[in-house]
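The block underneath contains the structure these notes are about, expressed in structure tokens.
Every protein chain but one is kept in place in this view of the complex.
A, B and C are the chain letters, set down in written order, and residue numbers restart from 1 in every chain.
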Amino acid sequence: MGMIGGGKDAFIGAVHRIAANMDGQIELCCGALSIHPEIAIESGKMLFLPEDRIYMNYEEMITKESQLPPEKRIDFITIVTPNFAHFAPAMMALEHGFNVVIEKPITLSLEEAKQLRQKVAETGLTLCLTHTYSGYPMVKQARQMVKEGKFGAIRKVMVEYPQGWLSTLTEREGNAGAAWRTDPKKSGKSGSMGDIGTHAAQLTEYISGLKITKICADLNIVVPGRGLDDDGNVLLKFDNGANGVLIATQIAAGEENALKIKVYGEKGGLEWHQMEPNTLLVKWLNEPTQVYRAGSAYLSDAAKHNTRVPAGHPEGYLEAFANIYRNFAQTLTAKISGQQPSEYMLDFPTAEDGVRGMAFIENVVASGQSDQKWTDFIV
Amino acid sequence: MGMIGGGKDAFIGAVHRIAANMDGQIELCCGALSIHPEIAIESGKMLFLPEDRIYMNYEEMITKESQLPPEKRIDFITIVTPNFAHFAPAMMALEHGFNVVIEKPITLSLEEAKQLRQKVAETGLTLCLTHTYSGYPMVKQARQMVKEGKFGAIRKVMVEYPQGWLSTLTEREGNAGAAWRTDPKKSGKSGSMGDIGTHAAQLTEYISGLKITKICADLNIVVPGRGLDDDGNVLLKFDNGANGVLIATQIAAGEENALKIKVYGEKGGLEWHQMEPNTLLVKWLNEPTQVYRAGSAYLSDAAKHNTRVPAGHPEGYLEAFANIYRNFAQTLTAKISGQQPSEYMLDFPTAEDGVRGMAFIENVVASGQSDQKWTDFIV
Amino acid sequence: MGMIGGGKDAFIGAVHRIAANMDGQIELCCGALSIHPEIAIESGKMLFLPEDRIYMNYEEMITKESQLPPEKRIDFITIVTPNFAHFAPAMMALEHGFNVVIEKPITLSLEEAKQLRQKVAETGLTLCLTHTYSGYPMVKQARQMVKEGKFGAIRKVMVEYPQGWLSTLTEREGNAGAAWRTDPKKSGKSGSMGDIGTHAAQLTEYISGLKITKICADLNIVVPGRGLDDDGNVLLKFDNGANGVLIATQIAAGEENALKIKVYGEKGGLEWHQMEPNTLLVKWLNEPTQVYRAGSAYLSDAAKHNTRVPAGHPEGYLEAFANIYRNFAQTLTAKISGQQPSEYMLDFPTAEDGVRGMAFIENVVASGQSDQKWTDFIV
Partner (left out) sequence: MGMIGGGKDAFIGAVHRIAANMDGQIELCCGALSIHPEIAIESGKMLFLPEDRIYMNYEEMITKESQLPPEKRIDFITIVTPNFAHFAPAMMALEHGFNVVIEKPITLSLEEAKQLRQKVAETGLTLCLTHTYSGYPMVKQARQMVKEGKFGAIRKVMVEYPQGWLSTLTEREGNAGAAWRTDPKKSGKSGSMGDIGTHAAQLTEYISGLKITKICADLNIVVPGRGLDDDGNVLLKFDNGANGVLIATQIAAGEENALKIKVYGEKGGLEWHQMEPNTLLVKWLNEPTQVYRAGSAYLSDAAKHNTRVPAGHPEGYLEAFANIYRNFAQTLTAKISGQQPSEYMLDFPTAEDGVRGMAFIENVVASGQSDQKWTDFIV
């Protein structure tokens, strides 16, 4: 693995490294870790990279790595830069034959996302988008139970994602992560909906197996002076006629990272909270609610494939992240050895999720500006 | 107290009797408990009513009771019939000088609600609307903390009220409560929004101190064959610019009566769940969340006034209901003795809440039928 | 009903009145509410008692009430005085033909308890001991499931009852309830074990269906200067060989009334928390935990008999208390009309529970003073 972005003090870069590293199947071999040479070098040394594989920019890294002999060359490149700096390195990496992992949202625009998807299709390479929350074992269990029809047809989804960290203008107080996320040039057309709304939308479609077809959005800049929406509410319609509500806000003072989803079908429903991720509440009409727990023997293979320790030994965010990397790595390994990756190996978000995520952003922003109630979800 | 409706097997009538009776300040003296004479008589006997005060219909009861000497006459009449049978007895009771308690929603239409409000104003009598959930002590605490500005300006409200009991066409399987609630002639223009959405709206305004000014509603008949909405989602705007989301659904299979509200301000927020009503989560920006508990010495007087037992001895739905009756009764007692009721005595929903509730129903139904995103909340 | 003790400002007297009154089947007709005449009179008036039935002491009340004609006479007497003043009025009431309700612990000594039990047997009257916590519907459900063998043989019980209100010497700061509870003359041989340990022991035997046969107790006076134990831990052995741990402490600073019990059998177990009483966790070996909820249609008749409202409408401490009164009253009504009370009517604690409770206190105190590990539980 080579990494673009993620120099010291970058939050998400460190998370990617821990996640990639967790299962001992992936090794960080090179990096273009910062556009500031001194940070790039210092960060590379801290990560025990050989000096000749600490690069000053992504072009250099991709070019030089592609010239290495196959057995020394990296298998894939991870891109953990701010949104605006995803597309170009991803495209270049694919063009040079490298598989790619990208932080969400995949690009700055829907058009770029489609180009990447097209390039992936042309090259036959693999692109993985790190929608972390779909990596949790109990999310797998939820998806599996819906897919098996345990709840009958799905009728309603309620998903909420409140955070409180943008309750003040922290982007003007030296918070680098807040600064680029609220800057349209670096973050894209949307703030909260791009940053966390896309997670909520992806999780919704992932668990329910449904596709959003219509939306009605209310996007707000709550904290005066901010450059992008920090709050929003979206009514949803799905392809089977079900309805839903998606709330994503970063001004919910006192909230941490409280992504919650509830899905209801004809016969029952389920509820999952990211902050207590090892529990899945399974509800039934006229029967007691069941508490499904990660690591339990009674879970589906889909859940078990994404767990490391027995029930009662909590796994968390880093393990969910690592599941995405592990499945991606298993897929690469299978492909390299000429085998068909299994369903479970292929269970990670792809360029297709990236396209839908960018469509979500663009559609939500358009709907937010419209006086019309319902607008079609156009991809 | 005299009761109209609430014969044996009626759910809410029994609840009203327990609530009224709880504190030993109110006595059931007469009733027109059913339109079926035999049920009226049998129910009256079960309740130890004297035979001459078991009436066959509300007209008889109001007429005869009003002819009793003052010291024997009831002070107020409680109306616990289905929605369509609220207005006429309430109006007649007021005209005969009786104070009134009514189950929500107050009437079948906004127009009727306004007439009742007008009649209350003219007569100087007291009308109490049993929005039970605003009777909980921790709801009082929440309202008080918002009012005192602990959280700064309120920015967002998320209120959800999922039930599952209408997940099937139970109204055709002998469920009497479901039958009238889903019948437009008996229930009014809305099903779920009238039955539980009004509770959520009232609670929202009660706690936040804000008024809804604009709405965008999505109303659904999810279970095929049903006569009224059984599900809905409403985006809200408030008079101070805050936004909100209100979800009321009766097809959330596996849910009981899961009313939850979250209110966020500039400095923090709060969260309350009706099914664990003795706990109020109080959240702060960059400080630990606090768990406020009913019955504690540190609570506001507003909360303490509505509690009977010390912390750790859970009070519930019946006590919240009883708080409304107790405050109403204290108000009557004060008025009868020529005193001004205190702020805490007057803390129960009134005809004004009834008017806003009916406006909520009419506005939500209109918005649900409109292609326009936002419609003004017209009272 | 006539009441002995429970003048204004007395906590438990007010609770008894609400509980007795809740279902409209019991009426407070007379009282000897205080040994201070002015308080007795004032309290009686506040409770709307006729002046000639406000008595100055229990002897007067029992004597005069027993001379009333049967149709005017009270059916039973409730004794809510401090522990030391239970035995004499209870005995006198029984001797005069009145049924009796007593707050726990039943008497000051095991010997007195046995005398009361003997008197009850001789007279054929009914005595009810208000171990409130066994009145909760989910406790009934728990007991029923154990009784039906759902969990196989019971192997272990863990019961804890932490309170924090005696963390300081509050008995010297004007807290009247604390003052008599920590005074051996008024409270008996034990403080915390008598006040709350007896509840935990009764609940343990009630749910598990087992009898304690051996104990090993550690009793402590944690707050210096206190007259009785304010904390204790007891190891238990039961008649089927199961083991248990009982913790009762009133110096757990920050706790309210956090009675919790866990019972484990061969196939599963259950967990119940008094502060969230409408939920019973039912655990299974290798299957998901189930969340049983009060008011649900799937519950046992034993649970349903002790509920008033549907699931999701929380009942609490006062309703649990009222269940005990309601079952007691139904039993009296059946006996008066010459019928055999049903199993559910008879489901309230009796003199037998009182005897076991006093035995618990005496055995625990003896064990606490012994150097021997295990002592037999002698009744």
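Basically, a residue touches a chain if its C-beta (ideal position, glycine included) is under 8 Å from a C-beta of that chain, and two chains touch if they have at least 3 such contacts.
All values derive from a computational prediction rather than experimental measurement.
Touching the chain that is not shown, out of C:K8, C:K114, C:K156 or C:K335: C:K156 (per the contact rule at the top). Between the chain not shown and the residues C:E255, C:E319 or C:D353, the one that touches is C:E255. Screening A:H199, A:R293 or A:R356 for touch with the missing chain picks out A:R293.
From the set A:G152, A:G209, A:G227 or A:P314, the residue in touch with the chain omitted from the display is A:P314, counting the whole complex.
Interface with the hidden chain, as seen from chain C, comprises residues 151, 155-156, 158, 160, 162, 164, 167-168, 216, 218, 220, 222, 231, 233, 235, 243, 245, 247, 249, 251-255, 262, 264-269, 283-285, 289, 370-374. Residues of chain B that touch the chain left out of view are 281-282, 286-293, 296-298. Residues of chain A that touch the chain left out of the display are 11, 14-15, 17-18, 21-24, 28, 47-48, 163, 255-258, 274-278, 293, 295-296, 308-319.
In this section, only the chains that are shown with their structure count from here on.
Legend note: the chain whose CA centroid lies nearest the centroid of all displayed protein CA atoms is B. In this assembly, the C-alpha centroid of chain A lies 55 Å from the C-alpha centroid of chain C.
Between chain A and chain B, the centres computed from C-alpha atoms are 43 Å apart. Those residues of chain A in touch with two or more other chains are numbered 289.
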